[in-house]
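A single protein chain has been omitted; all remaining protein chains appear in their positions.
On to chain A.
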């Protein structure tokens, strides 16, 4: 069956690595985002690597009017439609403390924007029968902490949304993979202090592909974050509230 992938937030290095991997399988890849010059380069790269189709498409999580052109473009492709969501933004928590209105943008980029996009696409996916949604959340969504709880809250909302969407698409043969990365070596984390066990984006991309093939529901990447987060989640709130992690 022919496969198409819409990649939201395709300028992310994680997204680029994933796009390459599916391109080398011969799938169609739509690089969706705001920086069209950059997306065009990634599309050419994927075309040379073997993608059946590789095109940049404009997508802004904060501009829902940009969504329908993407729906139209992919519905013209035959076969299975898949989406991988890498969109997200993480302004420093102190910037949000100083300017609370930044919350709106953070939540739109990391949760409601992509959710609204997926909501609009769900019926098309149902029509086609199968297809996978990869939603990149974050370990930050597993527990709110002083360092980035607005971003964490947006990711937690996204996780919950994805679990509901999984429930829905399952009825028509579709699937949703929730991905919770730990620290990944991308533009978002470059220069941030306190990073450890930082994974290369290519490693995350490999984990994603495997999760799709094996129809995993929720994965941590790299895998050991599952255990780190198990510990973090198990700390009683009475103690956790005093920590500065």
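What we mean here is this: contacts are C-beta pairs under 8 Å (C-beta built on N, C-alpha and C of every residue); 3 or more make two chains touch, one makes a residue touch a chain; residues count from 1.
Definition applied: contacts and distances are computed from a predicted model.
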Omitted chain, identified by the protein name its UniProt record gives, among "Cal16", "Ferredoxin", "FAD-dependent oxidoreductase" or "Iron-sulfur cluster-binding protein": "FAD-dependent oxidoreductase"
Of A:37, A:65 or A:94, the one touching the omitted chain in the full complex: A:37
Selected from A:95, A:187, A:230 or A:243 as touching the chain missing from the view: A:187
Residue numbers in chain A that touch the chain omitted from display: 11, 13, 35, 37-38, 41-42, 44-45, 48-49, 186-187, 190-192
